[in-house]
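The complex appears here without one of its protein chains, the remainder shown in place.
Presenting chain A:
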């Protein structure tokens, strides 16, 4: 009686394949699709340099980061039984960016480059833990969103303070990059840096699927069905923090992909939180790949930052979800 997820997953994989090719093709130096694919496999001179060194890293990063944002968005929405939950609503990207900015500002990044992802992960972890603690287990959506707003604002204020106190204009440029979010000028080193964290975060979130199913009926019923809620919260908060922190460390603050992706797949995958995880991750990857292709097509002097585009598209979507469901959201506990 349940529709199979296979056509949806296959469709999303094909879409991601198409967008990945588009991402290798689109840019200031146009390269035909076939040539771009040939340049990946064999030496085609300058085309190979452009495709392998510039476009492949940003394609892989958009794919991996979109995947983890979509996956954690679906996981957090399942955990909080709330269609508005997302790391961006918790202020996590801002907090991760603040963690990264602190490392840049303090000058550690020159000597200890590995500190950047860890600082960003710590920032994200602190923000998610703070929001969940302040909002409490039975908080309403209003309390949740207000707590996230406060934590995000605090992290933003910390970043602004770092900018205003920075004696070095180059550090300011770096810091602004982390606030806006972009895949520009990323290399394969960034891909290797972020991949293990995204792998770990994916494993954490995916292992929570049975607990998320039981949680659809509330905490009391979930516990009576044998779910370990302490473990479930730890898995998802850690997964969300590691995924967001590592992503922000290499691409800056990119929000709202995790909010939007689960809503896009539910009409096809159904509302079972466990069944939305993988399709949401794939939809997140497709969304971010599409956004990164779009910023390269927008005519402008310098490239529009992808984090700006996701916010411009994501915030109206957030407001639309609130407007559509405001009656039930007013009473909904988390």
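Going forward, contacts are C-beta pairs under 8 Å (C-beta built on N, C-alpha and C of every residue); 3 or more make two chains touch, one makes a residue touch a chain; residues count from 1.
Throughout what follows, contacts and distances are computed from a predicted model.
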Chain not displayed: protein name in its UniProt record ("ATP-binding cassette domain-containing protein", "Electron transfer flavoprotein small subunit", "Aerobic carbon-monoxide dehydrogenase large subunit" or "Quinol oxidase subunit 1"): "ATP-binding cassette domain-containing protein"
Touch criterion as defined above, residue of A:114, A:192, A:271 or A:320 at the omitted chain: A:271
Full-complex contact with the absent chain, from A:35, A:52 or A:81: A:81
Contacts of chain A with the absent chain, listed as residue ranges: 1-2, 81, 210, 213-218, 220-221, 223-228, 270-275
